[in-house]
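Everything below concerns the one structure shown next.
The complex is shown incomplete by one protein chain, all other protein chains being positioned as in the whole.
Naming follows writing order (A, B and C), and every chain is counted from residue 1.
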Amino acid sequence: MKNSTNKEIAKGPNLAVDIAGVRFKNPILTASGTFGYGLEFANLMDLNSIGGIVVKGLSMTPIKGNPPPRVYETASGMLNAIGWQNIGATEFVTKKLPGLRNYEAKIVVNIVGFELNDYLEVARFLNDCPGIAALELNISCPNVKKGGYHFNKDPRDAFTVTAETKKASRHLPLWVKLSPNVTDIREFARACQDAGADALSVINTLVGMAIDVKKRRPRLRFLTGGLSGPAIKPVALRMVWEACQAVRIPVIGVGGIASTEDALEFLIAGARAVQIGTANFYQPDVSQRVALGLQEYCRLNHIDDVNEIIGSLQPYE
Amino acid sequence: MKNSTNKEIAKGPNLAVDIAGVRFKNPILTASGTFGYGLEFANLMDLNSIGGIVVKGLSMTPIKGNPPPRVYETASGMLNAIGWQNIGATEFVTKKLPGLRNYEAKIVVNIVGFELNDYLEVARFLNDCPGIAALELNISCPNVKKGGYHFNKDPRDAFTVTAETKKASRHLPLWVKLSPNVTDIREFARACQDAGADALSVINTLVGMAIDVKKRRPRLRFLTGGLSGPAIKPVALRMVWEACQAVRIPVIGVGGIASTEDALEFLIAGARAVQIGTANFYQPDVSQRVALGLQEYCRLNHIDDVNEIIGSLQPYE
Amino acid sequence: MLDRKVKIKSIRDLGSRNYLLTLNAPEQARLIRPGQFVMLKCIENVREDPLLRRPFTIFDVPKSARSGKPVGLDLLIKEVGMGTRKLIQLRPGQALFCLGPQGHGFQVSSEMRNRVEIACLIAGGVGIAPLYLLAQSLLAQNVKPVLFYGGAAIADLVLRDYFERLGIDIIYSTEDGSFGERGVVTQPLAQFLKTHPRRDIRVYACGPWGMMKAVHALSAQNNLQCEVSLEARMGCSLGACLGCVVRCKDHEGEEQYLRVCQDGPVMNSRLIDWETAPL
Partner (left out) sequence: MLDRKVKIKSIRDLGSRNYLLTLNAPEQARLIRPGQFVMLKCIENVREDPLLRRPFTIFDVPKSARSGKPVGLDLLIKEVGMGTRKLIQLRPGQALFCLGPQGHGFQVSSEMRNRVEIACLIAGGVGIAPLYLLAQSLLAQNVKPVLFYGGAAIADLVLRDYFERLGIDIIYSTEDGSFGERGVVTQPLAQFLKTHPRRDIRVYACGPWGMMKAVHALSAQNNLQCEVSLEARMGCSLGACLGCVVRCKDHEGEEQYLRVCQDGPVMNSRLIDWETAPL
């Protein structure tokens, strides 16, 4: 923590972070699937206040998704089994992207696929669309029966899909979003780094389940769903820390973040940026609040540059 | 759900379950490490009201454990990194077991070890001690640096330690307690079944972490800890359901259970019995309450035998 | 759509676990159309369980005695679980977060004048919630509402006085026969449609899925347009999470999932795949 001169304080701390050559005005992003296509929140907060928006997972053509019920609330968390419902990349680019370009928040597109070719196709298409800052490869969604998730069962599959999609992504940096439902996330982190990933998003949801004891029926028609929210924060933080130890590429922390303090935990553990997910649902302007809170924190603690916080975890004496 | 005659109602529903030939008066047990050696709770509840007590993980000789801080509370959960502190099997048998024998609750001993031989030694010793109903092999504790946990990284290791300990356990049924920190719990469930396990306890804690943002220091001196409590219930329930699909031996559900309804979710998913852990800390008589609640539930719903509930999950129409 | 921290004005116990919750929310009160809802954080502290907000239909919009301007929201709350329990345990003066008004409401327009004579409103229990504002706006278009209001017992038929004061026809029914006709609410509706074989009737329903399904079937048999107000578990209410969908059929009979929060909660009953309950 350097002491800042009065002049520096006047202009405020630097909050910008760099991820694979892309500058985000601050390290607060929103997580895929929890912020729609971004514009849904435009009336409720200032989309210029945050570093970036990761939009809902897109496939080349629309996907219908899973039958309802799709969501269920649990202790400090929720289960979802949306199943990749999306409007398709073409409609996104024509109907949503032009509106999003009016904001300073960088647009990251999460991409989904049942098979390798699905990823490649949508990656190629999006590479030609101005206004996109990066792609986030979702190999970790637990809520589809085939494909996707399975790339995150074996590090070799994760390597293959990353390497191929990286080739297909001619200009755009490729982030890979990892699953927590693995024995050792470091293996997957390294495999993706070796395959050319530019950054890692850690973590997607944990697979969970809930039962209606009156009807003796699963609460979700898909049977299982992805657990998200404050409940999973300790697991996400641990995996972010492990991934940061294992790779040199930037790691973006996701999982249960709902406050400035939560975001700081992930930055201190080594995350270059964070994504806020479930909290958007119950506090639609939470990402703006956290971005502001981070600025306040830096001011109060005389931190000139948010990058000083990143990875600053102290060992015990 | 059979209709019960008046006579049957008078004598009340059958709550007893059988696990590997051992009869538990009801399917409510307390989880290892959360109920001490049992006697700590004798003033606060009726130890005759529950089916069984799984005592704190024991090694042959005492273990000191990890330096503090060892526990930290998180959203709907807690992290612990006790590190196997225990009084040793000899002292348990001479000082604790005689007192425990006065109660109807069956005593299951959780056993820990850094190496294969540690498990075998304590298993052999305990097999000669009257008053023990079963052994629970803990291959899944995340809070020790060597051994233990590592047996739960590869199904082949899980097979080996189970097979060897089963041989060492001449009379006592062997339960194996599995870790949730794996890509596919079914592989481990099957490996343990194939190795001769008599039952499975699913799950141990999820590995998590928390950071003190003021001191920029881990909240636990061990860095990471095991996440338990209501937060993990959805994950535990899903894994219990998966394990039940994968094996024929009984599965005992553990993870976030704090109410009768929670216990019912696990039984409906297929668990033969359940263990209550963290909830004992904030409500010391919770296991008695749940056992009573289960009886009430059976009465109200005209269920003669709790075994009718087990595995009764209905598919969606 | 606004997200505001609003204060509780009063909570009235209506019996049978029903409560009338009145919020001071002048900004939002002005924007309401019949059939819309708000999302409430069921507890003062936004960080606490239950995390997700809960949807509640706007029953009425109380107006200032002096200016006649809308000042608040009346919500009819049935206590069914943790969220509603915490909500009704709050005290006047306490604050909560209120997001809305949300959703696509009932289609009532001046085109209906002279073309639609009668509107059958069918409520099952707390499904009465959206029908009060609807009845008023129908009256304003010269359409004559007939309310079929059913419940398990008389105690479930709350807020009857509001409708009786409108001077409209009401047919009550209870399953236990404690009030009105004995049986389910669709019986008197079927009877009515039989004795009124006309085309200038519109049907509006809100209640349990099974009830709405039956109302849809009756409407379809009689070739009547029917709008239903749906329920689903919601994540965001903003159309962003896709958690609240109902299975529908498009023109070509292809299945698609529509969002109850944005494409509904009120939908034409013909859109819906009545074999797949969203809850």
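Structural remarks
Here is the rule we go by: a contact is a pair of C-beta atoms (placed from the backbone, for glycine too) under 8 Å apart; a residue touches a chain by one contact, two chains touch by 3 or more.
Please read all numbers here as calculations on a predicted model, not as lab measurements.
Considering the whole complex, the hidden chain is in touch with B, C. Note that of B:49, B:260 or B:280, the residue touching the chain absent from this view is B:280.
When the full complex is taken into account, the listed residue touching the unshown chain is B:71, out of B:20, B:71 or B:129. Interface with the hidden chain, as seen from subunit B, comprises residues 33-37, 40-41, 43-44, 56, 64-65, 67-73, 75-78, 80, 82, 85, 229-230, 258-259, 278, 280-285. Considering the complete assembly, subunit C touches the hidden chain via residues 48-49.
In the analysis below, only the chains that are shown with their structure count from here on.
Contact analysis places A-B first among chain pairs (by count of C-beta pairs in contact). Once CA atoms are averaged chain by chain and compared with the all-protein CA average, the nearest chain turns out to be A. Look at where the CA atoms of subunit B average out and do the same for subunit C: the two points lie 46 Å apart. Contact of a single residue of subunit A with at least two other chains is seen at positions 75-77, 229-230. Multi-chain contact residues of subunit C (touching two or more other chains) are listed as 49.
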